[in-house]
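Every protein chain except one is present and positioned as in the full complex.
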Amino acid sequence: MHTVTLNLYRMLLDKYQTRTNFWDEMALPNGEKRSHYQAIFNKLNSIDLDVINRKEEIARKMFMNQGITFTIYSGDEGIERIFPFDIIPRIITGAEWQIIERGTAQRLKALNLFLQDVYHNQNIIKDGIIPLNIVATCPHYNREVFGINVPFNIYVHIAGIDIVRDSDGEYYVLEDNLRTPSGVSYMMENRDVTKSIFPELMSEYNVRRVSDYPLELKKILVSLAPKQNQNPCIVILTPGIFNSAYYEHTFLARYMGVELVEGRDLVVDNHTVYMKTTNGLKRVDVIYRRVDDEYLDPLVFNPNSLLGVPGLLAAYRKGNVAIVNALGNGVADDKAIYSYVPDMIRYYLNESPILKNVPTYKMENLEERQYVFDNMHKMVVKKTNESGGYGMLMGESATSEEIEQFKNAILKEPRSYIAQPTIKISTVPCYMNGKLVPRHVDLRPYALFGPDGFKLVSGGLTRVALKENSLVVNSSQGGGSKDTWIID
Amino acid sequence: MLSRIADSLFWMNRYVERAEGMLRMLKINYETSLDKSDNENYDWIAVLNIFTYLDEAEKNKIKDDTQAVLKYIITDKYNENSIRNIITKARENARGLQDHITREVWESINEYYLRLNNNRIDELLDSNQQAYAISSLIEQSLYYYGVLEVTMPRGEGWNFMGLGKNIERALQTADIVDTKFHDINYDLNNPMDIPYWKNLLLSISGYEFYLKTYPTGLQTQNVLDMILMNTNFPRSILYSIRKISYIINKIAIDNTEGEKTLLRIIGKLKSKIEYSDLETISHIGLHQFLEEVRDELYKFNNELSKIYFAYH
Partner (left out) sequence: MSIYKIHHITKYRYDRIVKENTNQIKIFPFPNKEQEILSHELHITDEPIIQKFYDYWGNATAYFTVNQPHQELIIDSRLIVKSQQKEINESLSTIADWNQLNSYIHNDIILFDYAQKEIIKQQAVIENIIQMIDFKSKSPLQAVKEATQYIFENYKYVKGITTVETTVDEIIELKSGVCQDFAHLLLQILRNQHIPARYVSGYICPNKNGMRGEGATHAWVDVYLPNVGWIGIDPTNNCYANQNHIQLAVGRDFNDCTPIKGTFKGPANQELLVYVSVGYEDGSVFEDENTVQLYKETPASAPILPIQNQQQ
């Protein structure tokens, strides 16, 4: 009796149907499994589905108990949700990873040089590589930090580079996140969960570690402290408990062993930052801030912000405090600037780009706009200053009404939009309701950049669109995540 | 320690303590309200006086409606001082303390919050399971205190938590005594017997202790003695104030002007109660005496905020 059910279950797993015209990371179109997925596939096939279901339940409970939640706001009430997790790890081979590693390092080096340049001499503009109006009209071009020198000329200490695979299997960079990329706590918690549900697979595969991230980050933060301090005081600045990534802020504070502060905990005196403690004021040397530029200093930016610290910019300008990431980075991960990144790589590094950019149409360019308008159903239209899947049109599935709305909006403010051809992003196997099914994914690896060089964490956050056939992976749009294994 | 963290620890504990005191009071009064034969004219006015800021008309409207009173005090969203809102505030503090409290403490306060925020509690209060509803919430706060005791590291944070709990407790005991003695015109020679005091004693978990400790004498004066200054009774005002004094002596070691003021206030208050007897209290008037105790505690609290919690 028992054997019969087991066979039935196995059939469900066996019937893994890839989507035609998409790259599936486990299976070839003929159903054969790629070699690096063979072991995990066999494993899943050999255990009873009840056991898999139990593993799924254990994973869910671990997230619940640890309070790994993010907040969704509807009306004035915030609801805490668990970030959905799929138990089957995504596997990337070391050889493939090397391309990503070299590609992101190259990209970040160029982006960092661009930031240094754009806030100082602006040679890239003077040499005609990037049109001046693209920079000047970028809402994140931060005139208040122009001319400020930052330690070691490093602007991007922490980056999350969103990468996808097109139908030919090639990697593309979809977006650079150079301001306050989030999700790294999920990467680490996902790994912890996998360790407890698939310990035997973990040891069978030679999976690279992700757990060093907090200590690596702390090392960089320490190295940025103003020189006169032997034992620097490092803090994480959070917008507070109502921020959707608050869990991550506490996670990082815990694992780095640093203080988690809010704007109201800090005060600037004589261009130096202090935190208010029960023993009086204590000097702060390095701030890893998870507060956006425009809320950081109400004196200079948004005057209504209660999240920031008045006078912080003055201390930063004077070099009395290091801020991570640097202010003004938004000009480099702006969606309109994005299309110039390959040019930056050629200009600053004299190299050809390792990772490809997705072709991007600029809406101020009449010809490109017309082309996009004629092919709206093949396009993804994005607002240049939004992220998280907001302000986005998926042409493929949009109604004609939505398309008209977007066209009108584009005509009104062409600088605020870009369009890209819909990328056929790859699928990986997910376990859902007793079946193994393909779901679309992207990948956000985390890069650290300090005075000692560049380091890409061997892993990352795989975001998965849980809805069948959906290409939108953002958590705010019903996405989940997966553990990501880099194997040797 | 960050001032905001100290402040949050202090208030998290004050709020949980407040909720617990209120729940105990509700539980006993609920049971009393059922003994119709003894208490023909029982109403909730005394409870409403202590725990709500309703005006006379609003109080009179619900004073005979047990269900309405319980729902107002326990789960009403619009009552700033409802248990639900108090625990929500405690939890908000705890959320901001994630990296300073243990996971177990967070889980216990989160569970308390969830219990008050699902519909189940309203269902219990709407059906005839009010006693169960209240008891389950009291258990929740006992669980919280247990988890604190077992998992929280001792140190600066622990001290601020202790101050929060004891200041709240002393203030609440003073309020309860004031209300109960107000009903007998603060007459310390009033011959009211045990049945009159039973309710009060039960609500502060002191009934059995009372019976064992005060076998003879004038009940009214015994009760007051126990609640004001019996140092073996953990809810007496003096017990709480001694605790506060003990803790603040550990915290205030920098000898700054502010710290000297704090030590002076609590020292004076402690002596004031230690060296008072019922005769002197009777002389200045119990209400006046309690007012002075409260004022000193408020002053202490304000100074404490100024010195240690000033991050606003």
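Think of it as A and B in the order they're written, each chain with its own count starting at 1.
Going forward, a contact is a pair of C-beta atoms (placed from the backbone, for glycine too) under 8 Å apart; a residue touches a chain by one contact, two chains touch by 3 or more.
What you see is a predicted model, and the numbers here were worked out from it, not measured in a lab.
When the omitted chain is restored, the residue from A:Pro298, A:Gly330 or A:Gly460 that touches it is A:Pro298.
Here one chain is not drawn; of A:Lys61, A:Arg209, A:Lys318 or A:Lys356, the residue touching it is A:Lys318.
Against the chain not displayed here, subunit B makes contact via residues 7, 11, 14, 53, 80-81, 89, 93, 171, 298, 301-302, 305, 312.
What subunit A contributes to its contact with the hidden chain is residues 122, 125, 131-133, 135-137, 143-144, 146-147, 267-271, 298-300, 303, 310-311, 314, 317-318.
Just so we're on the same page, only the chains that are shown with their structure count from here on.
By the touch criterion stated above, subunit B contacts subunit A in their complex at residues 1-4, 6, 92, 95-96, 98-99, 103, 106-107, 110, 156, 160, 251, 254, 308, 310-312.
The touching residues of subunit A, counted against subunit B in their complex, run 65-67, 240-241, 246-247, 250, 253-254, 259-262, 264-265, 275-279.
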